[in-house]
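With one protein chain removed, the remaining protein chains of the complex are shown where they sit.
The block that comes next holds chain A.
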Amino acid sequence: MKFEDNKAIYEQMADRLCDEIIAGTYKTDDRIPSVREYAVMLQVNTNTAVKSYELLAREGIIYIRRGLGYYVSDGAREQIMTARRKAFLSQTLPSLFREMELLGITLEEIGKEWAKPRRQ
């Protein structure tokens, strides 16, 4: 993983785990990789991985079973989706609108693009 995005590494690691939960790689009550395993995979300091797991645990996306590890909470996927939708509407969309205004792109044009077949 290359850390280019301008966000703290532990937040990017948390985002990555959230992506995997959305994608269904880890489902409710699945055990996610241990802190150490995740740190090794992404070649970061274990303390950084601890911080990202603590962040997700605080948000209730994962929970800990003492001595066993971290697991995906019930409803984690929906919770992440809700938060991401909110972020899309409040952050991504306004900047997209600004760019559209600047370039004189109309909603109609966007609609046409949207209707074209897309590669997934």
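Here is the rule we go by: a contact is a pair of C-beta atoms (placed from the backbone, for glycine too) under 8 Å apart; a residue touches a chain by one contact, two chains touch by 3 or more; residues count from 1.
We take it that contacts and distances are computed from a predicted model.
Of the candidates "Acyl-CoA dehydrogenase family protein", "PTS EIIA type-4 domain-containing protein", "ABC transporter, ATP-binding protein" or "Ferrous iron transport protein B", the chain left out of this view carries the UniProt protein name "ABC transporter, ATP-binding protein". Between the chain not shown and the residues A:Ala14, A:Ala39 or A:Ile80, the one that touches is A:Ala39. Touching the missing chain, out of A:Ile9, A:Ala57 or A:Ile105, is residue A:Ile9. Across the interface with the omitted chain, chain A contributes residues 3, 5-9, 11-12, 36, 39-40, 43-48.
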